[in-house]
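So that we are looking at the same thing, I have put the structure below in structure tokens.
Yeah, one chain of the complex is gone here, protein chain that is, but the others are all in their spots.
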Amino acid sequence: MAQTSDLVRLDTFAKLLCEHARLRPDRAAMRHKDFGIWRTWTWREVAENVRAYAAGLQALGLTRGAKIAIIGANRPALYWSILAAQWLGAVPVPVYADAVADEMAYVLNHAEVTFAAVQDQEQVDKVLSVAEQVPLLSVVLYDEPRGLRDYDHTRLHRIESVIDNGRKLLAADAALAAAIDGERDRGGADDVSIILYTSGTTGRSKGVILSAGGSIAAARDTVGFDKLGERDEVLAYLPLAWVGDHYLNYAQALVAGFCVACPESIETAENDLQEIGPSFYFAPPRVFEALLTRVTIRMEDAGALKRRMFQYFIGVSRRWGEKILNGESVPLGGRLNYWLGNLLVYAPLKNVLGFSRIRVAYTAGEAIGPDLFSFYRSLGLNLKQLYGQTEAFLYVTAQPDGQIRADTVGPAVPNVDIRISESGEVLYRSPGQFIGYYKDTERTAEVMTEDGFIKTGDAGFFDEDGQLKIIDRAKDVGRLGSGALFAPKYIENKLKFYPNIKEAVAFGQGRDFVTCMLNIDLTAVGNWAERNNIPYASYQELAQHPRVYRMLGEHVAEANRGLASEPLMANAQIRRFLILHKELDADDGEMTRTQKVRRGFIAERYKPLIDALYDGSDAADIATEVTFEDGRKGVLAARVRIADAATQPVAAERVAA
Amino acid sequence: MTLLYSIFVDPFVQMVQMPDLLAQTLWEGLVSGVLYALIALGFVLIFKASGVFNFAQGIMVVFSGLTLVGLYEKFAAAGFSGPLAAFTALALAVLVMLILAMVIERTVLRPLVNQPDIILFMATFGVTYLLIGFGEMVFGGDPKQMITDQLFLPRGAYDVAMLGGHVSFQKIDIAATVIASLMIAGLAIFFQKTRIGRALRAVADSHKAALSVGISLNQIWVIVWFAAGVVALVTGIMWGARSDVSFALQIVALKAFPVLILGGFTSVPGAIVGGLIIGIGEKLGEFYWGPLVGGGIESWLAYVIALLFLLYRPQGLFGDKIIERI
Amino acid sequence: MRAPGDKSGLKAGDTLLAVENVSLTFGGVKAISEVSFDIRKGEIRAIIGPNGAGKTSMLNVVNGFYHPQHGRITYKGQTRARMKPYQAASQGIARTFQNVALFRGMSTLDNIMVGRTLKMHRGLFWQMLRFGPAMAEEIEHRRVVEDIIDFLQIEAIRKVPVGKLPYGLQKRVELGRALAMEPELLLLDEPMAGMNLEEKEDMCRYILDLNNQFGTTIALIEHDMGVVMDLSDRVVVLEYGHKIADGTPDVVKADAKVIDAYLGIERGVSGPSQESEAT
Partner (left out) sequence: MFYREAGQFKQSYAADQAIFPIRQDRIGLAVILLIAFVGIPLFGNEFLLASVMVPFLILALGAIGLNLLTGYAGLLSLGTAGFMGVGAYAAYKLSTIFPEVNILVWILCSGFFAAAVGAVFGLPSSRIKGFYLAVATLAAQFFLQWCFVRWSWLYNDNASGAIEVPARTLFGIAITGPSATPVTRYLVVLTIVVVMTLIASNIVHGRIGRSWMAVRDMDIAAQLMGIRLLPVKLLAFAVSSFYCGVAGALMVFLWLGAAEPAAFDINLSFVLLFMVIIGGLGSLIGSFFGAALIHILPIAIRMLPDALGLSIGAATVEHLTFMIVGALIIFFLVVEPHGLARLWQIGKQKLRVWPFPY
């Protein structure tokens, strides 16, 4: 441990990289499945590459403080681009690879990028197509040369050749080598380490500026918290531009010295996950949910005996699994039964999912269904929740081992202070917190309190165990016309825990009662339809099928029963609902890129439907403009049915209260 | 030099010098050729209609013969003998072949429909083993004497003085030839003139066509396997009358391979012509050339003839030239 | 991916293959009569025509599968008499088929590896040992195959038996197998038949990339006229075994006989008659 003491005081990622190269030169730092095998780079190789890359970039004119956009899937070369930029004191600005040209142009322009490091021809094309709108952009670097041979290479460079060039320059000129190392050493804790653009739920994206020292300090806290070390391994499949990837896979890896593996392609990511078998894993609840849906569907095709065995042992795990994981006392019979279940079901299941070696897994971003959460935990997967924000450089709270609950997000992580404002909003102060929004002091000021706390915009409270519980976005928590509390997200989450419901949007602010729009989950409902011989030709037809309405109506009724049992929420039961004829889609602006619903936008877009929900009619017509996958636009018209939902009577005194 | 002489000259000299022996050899070749043709006919029937290369045809010959003899022996033991008993046994043997056809259709063909040829071929091996085991268990493994007198099959021989010597014509051989010819003629009429026969031919071209005639594929299979069974029974009687009915006979069925190669797998006339060529060629070869290498070449000569023929004309005597399309 | 080994010394635009007065008959039926055309190095040459026009037969003649009764074929300056398909292969002519002709019992990877057979030389002895030179050779060629897999974006199906793949992917694998031969002349027989729009676009991109980046000369048969006109540099039109037009897409499109032939497709399907032989 004495050896690692150096790591503790280093204050930039480039320095950390070099330190790892010194401490564990031959350990794997990065892997990438390419051409069918896992190509591996050791820390020494990565450091050497990044150093040469930095030299090459400098030769191309990248200077301290300049911005370099990083666009593409998780690829070692793109991570190196981040590192090499930071080495030189330039500022990497990752951009979502699936951003449409418009969005991309905005970010590139706003961030004043002069360089862009992108993955492949597709991204090069996209960047070049907006080049006119981004006058400062002078150099585009790319990783995969396929299809780019005939492009004009005056300002286009292959990353590999930039690295090679840097290597040559370094070899030829010792002074330059020293200068490059000097650039690295000039970096310090107060440097701008990265600018992460958040896809805000409203308005244009904001550039969150993070400092090097803060980022590293934050990562250090959580690395210690989860005891991550050089033996750990992760699969980097989250969007490069998202704080989660930058924190979990980049910052933590550079602090702890573990190995980051990049999948071959999106289609193979699942298989790659199984091959790598990571020990640290993060996925948003929807991924876990989709996974469980697929597990359930696949098990339905199994033989009767196997299915019953599976169900029996899942029952066993629900009974004992979490207790065993939490280290509580469990009777011998239970332990034996669980052991058998582990042999027959849990361990093989985790193996197939690629979870066998996971030591710590996190989920965050949304509320996770309690059943869903405990399903994974009871299998022996140490799944925990955290609560965080881009502005905090991710972690605000996280659940320590042994204090895991589905409905809370845990206590503050070390060195983070949290307080709840009078209006119920969660405020925090953390080591990793951002410096400000790039070129937007106004909004920066909006979220900062005078004493340096940051407003999360979420409403929440601490429960009796000292764990934070998030209800909803603070601004979204509203009141019905009657004055009863209306927390749309809370209601939506309850609905979304049903596998058949993919999305839910609740309305009720200032109204007499609560209504909601639902999206069916095509996989789950389609499968159900197949088993029940319900023919359907399209998503729309399936969504509007009376039997689907009946089934979802039962879900709504059940959710209502749950709401009725909670004093605060009993009055916010859902009276009427409809099933949307199309999936809410980020391309249509209905959701954010991180798949959060934009409630306001939806309310406006589907106004006729909402009116119908409240005026008692049993169907309504709607026509909306949609964007197809290839970018073309069209108009989708439909007649959407509206149904009433069964509600629970509310005790009179409560209404009075 | 003497070797070449003994291969290329001497046999022909002998043929000319002793024409009676040649005639005798040709006659014997003709008879065994007829029997080969009968076995091959059974193959062709089944192959045409169900695409199955029926290895079990050989054992069907043995099995049907054994059933006939075995049933007659049982009757005789119960004091019921003579022609009536023999023909009762014959009728029952035919019935057994029908049942066998139905069982095979149900248990082998139907479950294996649409499988590759080799799989169906192998399945008929299974049938062979089953029938061997079953036959030996019921009738015992010893060779049996075919009933002939009771079926009014003649015995003895006509010794005809001709070509400066004597040629012996076994009456049973003559009978075999006549019966076989009748059988083949009967089958030809069946195929050409009857509705079922036409359906059978249709099925060889297209299964759908057969369905349109109103006969299910399964029925057709039963019919052809039954027809092949009857052919096998006749073969069994004839062959059994010439020697014994024993399980060794099934090896003879392998002779149908070269016959089929010569004649083509789907051609009835081909089976007959092929059978005769092989039968006669084999006897001539054995008699005139066999002694040169120590005799016994009958066991392989037929295959080598077929092989050499194949190299010259891969599509067989009656097949069309194969044009490979891609 | 590697560019094809260019041993011929031909430059782009030189005649790579010349077909002169070729006639092919099957048992009295004329499949091709007196057809002449050439393929220049580096171009994309389309062969079009109604069903039964002799397009596939033409490809079969070019790669030595059929032997024409009359006419000559000159490839890379050498006029050949009779050529076996494997000789055509060893001279750099590769081929895909109208109906996918993959090795169904093998995986995608193995199928494409078969395309490397000609370039692999380790004999039985080393193959028996597997370790050492045979393995080194195997890996060397695996790398090439992986390049192709990357190029065609079929990573996810690398180890899937090809029989289980959907049709569009099978076509892609078949292209991969042909590419593994590093051909100088690539014959594609309806590479886009039965594909949906997206798959067609992908396939077009691969064909163009191949042609652009590696200079592979391509001769293709295709029914989708839009694709043909977009892709090809020159088009030859066959009808009932005769050549009726030859030239750039624009020229061919305007040709009266071609328009006639294509309007006549309906007639042709209902009764491909021998009378037209006389016309």
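For this structure, a couple of remarks:
In order of appearance the chains are A, B and C, and numbering begins at 1 in each one.
Following the convention adopted for this analysis, a residue touches a chain if its C-beta (ideal position, glycine included) is under 8 Å from a C-beta of that chain, and two chains touch if they have at least 3 such contacts.
Note that the structure is predicted; figures quoted are calculated from it, not measured.
The shown chains contacted by the absent chain are A, B, C, with contact judged over the whole complex.
Shown as candidates are C:16, C:113, C:195 or C:252; the residue that touches the absent chain is C:113.
When you scan C:94, C:169 or C:235 for touch with the missing chain, the hit is C:94. The chain omitted from view is touched by exactly one of A:242, A:310, A:486 or A:549, namely A:310.
Within the set A:355, A:438, A:486 or A:577, the residue that contacts the chain not displayed is A:355. Subunit C residues in contact with the hidden partner, per the touch definition given at the top, are 63, 65, 84-86, 88-90, 94-95, 97, 101-106, 110, 113-118, 120, 122, 124, 127-130, 134-135, 137-139, 142-143, 177, 181.
Listed for subunit B, the residues touching the missing chain in the whole complex are 53, 107-108, 111-112, 115-119, 121-123, 125-134, 136-137, 141, 251, 254, 257-258, 261, 265, 293-297, 299-300, 303-304, 306-307, 310-311, 314, 324, 326. Even with one chain removed from view, subunit A keeps its contact list with that chain: residues 31, 33, 36-40, 261, 274-277, 295, 298-299, 301-303, 306, 309-310, 343-345, 347-352, 354-357.
Note that in this section only the chains that are shown with their structure count from here on.
A simple rule picks the central chain: find each chain's mean C-alpha point, then take the one closest to the mean of all protein C-alpha atoms, which gives C. Centres computed as Cα averages put subunit B at a distance of 49 Å from subunit C. Separating the CA-averaged centres of subunit A and subunit B is a span of 77 Å. Under the contact definition stated at the top, not a single residue of subunit B touches 2 or more other chains. Contact residues on subunit A toward subunit C in their complex (touch as defined above): 34-36, 146-147, 149-150, 264-265, 267-268, 271. Residue ranges on subunit C touching subunit A, taken from their complex, read 109, 142-143, 146-147, 149-151, 153, 155-156, 158, 209, 212-213.
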